[in-house]
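As you look at this complex, bear in mind that one protein chain is not there, while each of the others sits in place.
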Amino acid sequence: MLLTLDLIGILVFAVSGGLLAVRNQLDIVGVIVLAMATGLGGGVIRDVIIGSVPPPAIADWRYLLAPVVAGLVVFFWHPAVGRFERLVNVFDAFGLGLFCVAGALKAEEFGLGPVPSAALGLVTGVGGGIIRDLLAGRIPTVLRNGELYAIPALAGAAVAATGVELGVEPVIIAAPAAAVTIVWRLLAMQRGWSAPVARLSPPE
Amino acid sequence: MLLTLDLIGILVFAVSGGLLAVRNQLDIVGVIVLAMATGLGGGVIRDVIIGSVPPPAIADWRYLLAPVVAGLVVFFWHPAVGRFERLVNVFDAFGLGLFCVAGALKAEEFGLGPVPSAALGLVTGVGGGIIRDLLAGRIPTVLRNGELYAIPALAGAAVAATGVELGVEPVIIAAPAAAVTIVWRLLAMQRGWSAPVARLSPPE
Partner (left out) sequence: MLLTLDLIGILVFAVSGGLLAVRNQLDIVGVIVLAMATGLGGGVIRDVIIGSVPPPAIADWRYLLAPVVAGLVVFFWHPAVGRFERLVNVFDAFGLGLFCVAGALKAEEFGLGPVPSAALGLVTGVGGGIIRDLLAGRIPTVLRNGELYAIPALAGAAVAATGVELGVEPVIIAAPAAAVTIVWRLLAMQRGWSAPVARLSPPE
């Protein structure tokens, strides 16, 4: 069950990496590498930081090959995949919710406190997309004005970490915590909510 | 005392990350992430390499939240902060000295020899700035012609590592080693010293 949810999250993220690679005219290696980096990058960074090595995303061939399959599908059928991009974005919100909560819960399990665990949940959710964007030569979208993405992700991770600190079973808190991220993110997409940008003074 | 020095270094570096993010018109998430990456990045890379995981910069919420506060201050009051940029650069020299020496001493403590420890001191000092620049989409300033930055940093780290190898107590060598970096860096800023660039042959 957990494996299935994880794999779905990885596949959805991998599709977004593969689509960006195809659009930037990277070759088949670039498409697969961006799919892998987007799908697995956040979890690998978290695991290296908390000392869970080798990370399951690398050591378990099912996690490792899932984004390769996603990358190949995007490479050969990208016009069809691209047509469902709005759907991909909806699934991406679910992937984000799963990753942030799983990341925060794993950090708690490794003995980190609520603030670091929430931060590592966020890293798990957005780290892959940041690596994807750096490899594709663009400033990470999550850092630029546009869509509200990191804040809902951090919120879900914080709910999960706080729940565990208050003694709630991880298996109980996981679903509502993920729901916070998913619902907030979907609402942000639908209503066009965005994160504020600092105003530069006119003469500068 | 050590915590206070560390926090000052983190805050100064975080301000430089936040200012770059504001000027590049990243959103509030970008400002906070760049502040965190600049303030904590070098120490986290060092800790992951020497196996000190989870890194204190992540596991201790005081280290983790310091750059968040710095990022928020920059976001809301950046015109005021930017006016003191020259002062920020002077503090940055102090932060660089502290980070390089602390990095080299920690590597020695983990059993690395003088050459690796000096190198890891340098990584601690300049790693955060490199991540900051990559996230902001520019070639790291420390690698380009401009200011003398990495060489004073390496010098202080080398003095600290050599001192420990010669049997000097870390607490004794720390201040003079940091002074080497800080004084050299401040002189370089004042006199406009810069690192050499290779001359390209005319016809190329």
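Think of it as A and B in the order they're written, each chain with its own count starting at 1.
One rule holds in what follows: a contact is a pair of C-beta atoms (placed from the backbone, for glycine too) under 8 Å apart; a residue touches a chain by one contact, two chains touch by 3 or more.
Model, not experiment: these values are computed from the prediction.
Participant: Please pick, from B:8, B:49, B:88 or B:168, the residue that touches the omitted chain in the full complex.
Facilitator: Touching the chain that is not displayed is residue B:49.
Participant: Taking the full complex into account, find the residue in A:8, A:53 or A:189 that is in contact with the omitted chain.
Facilitator: Answer from the full complex: A:53 touches the omitted chain.
Participant: Write down which of B:150, B:173 or B:188 is the residue touching the left-out chain.
Facilitator: Answer from the full complex: B:150 touches the omitted chain.
Participant: Going by the contact rule already stated, which one of A:137, A:167 or A:192 would touch the omitted chain in the full complex?
Facilitator: Counting the whole complex, the residue in contact with the absent chain is A:137.
Participant: If the missing chain were put back, which residues of chain B would it touch?
Facilitator: Its contact residues with the unshown chain are 48-51, 110, 112-113, 115-116, 119-120, 130, 134, 138-140, 142-146, 149-151, 194-198, 200-201.
Participant: For chain A, enumerate the residues touching the unshown chain of the complex.
Facilitator: 21-31, 33-34, 44, 48, 53-55, 58-61, 64-65, 75-76, 78-79, 134-137
What we mean here is this: only the chains that are shown with their structure count from here on.
Participant: Cα centroid separation between chain A and chain B, in whole Å?
Facilitator: One centre to the other, that is 28 Å.
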